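What follows is an incomplete set of chains from the complex, kept in their original frame.
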Amino acid sequence: MAVRVQREDFDVGAEMAAFCAGDTSVGAVASFVGLVRADKTAEGSGAVSAMTLEHYPGMTERQLEAIEADARERWPLHDVLVVHRYGRMEPGERIVLVLTASSHRQAAFDACAFLMDWLKTKAPFWKLEETPNGGRWVDARESDDAAAARWGGDEG
Amino acid sequence: MKILYFAWLRDTIGTGHEDVSPPAGTVATVGDLIAWLKDQSPAHAKALVDTDRLRFAVNQDYAKPDTPVKAGDEIAFFPPVTGG
């Protein structure tokens, strides 16, 4: 059980090396890294020069832990790690890391995708983009709601 | 009650947190609280006008308009989340 919300960057290699080290029943580790895209804005308001991720301290950790507990109920996971940053980040910077370990690859893949889908719709983070036209709060995307809905049992 | 605002709600209202004490008997639910807050200033009214665009939490759990609230609770208002 590991969920971290932090301002500083994370080292994917170091996180992965420490992740379920020495557990020889793990056959599959899936991971996801989300990065700041320079072309992220959808409204044609120009390239994104940076973004600031705001969060709700306390509730964010609480929701991430709830999402992680849910993933562990759905799949036989040996370990899970979620690291999510907040604060100002420039294009190319890492925002989020999800790692899942299981005996078999399908459980690791599915749990990793599930964690990202639910995190996108439940974890209290908000993106403020810096564009040539000024700051702009990113709108939630219906496609993210649809992605989360496919897992069913959304009690949020 | 401790009220928190995030993202564009904070920008619109002009503060990220405020302590409020609605008169006894006026606010029993999140919905009551929204109605009461909207009367506090034009900025509040503007930020809270469209509840479809709002999400709220009571004591850091997602809540609904009929979720009960009481003195001492931490109640947060924010837009749909956009992390990840």
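Note that the chains are named A and B in the order they appear, and that numbering of residues resets to 1 at the start of each chain.
We adopt the following convention: a contact is a pair of C-beta atoms (placed from the backbone, for glycine too) under 8 Å apart; a residue touches a chain by one contact, two chains touch by 3 or more.
Treat the numbers as computed from the prediction; the structure is a model and nothing was measured.
Composition of the entire complex, written as a formula in the shown labels, equals A x2, B x2.
One rule holds in what follows: only the chains that are shown with their structure count from here on.
One inter-chain figure worth recording: chain A and chain B are separated by 26 Å, centre to centre, where each centre is the mean of the chain's CA atoms.
Chain contact summary for the complex, chain A toward chain B: residues 34, 53-56, 58-59, 62-63, 84, 95-96, 116, 119-128, 137-141, 156.
Residues 4, 6-8, 11, 57, 60-62, 76, 78-84 of chain B are the ones touching chain A in the complex.
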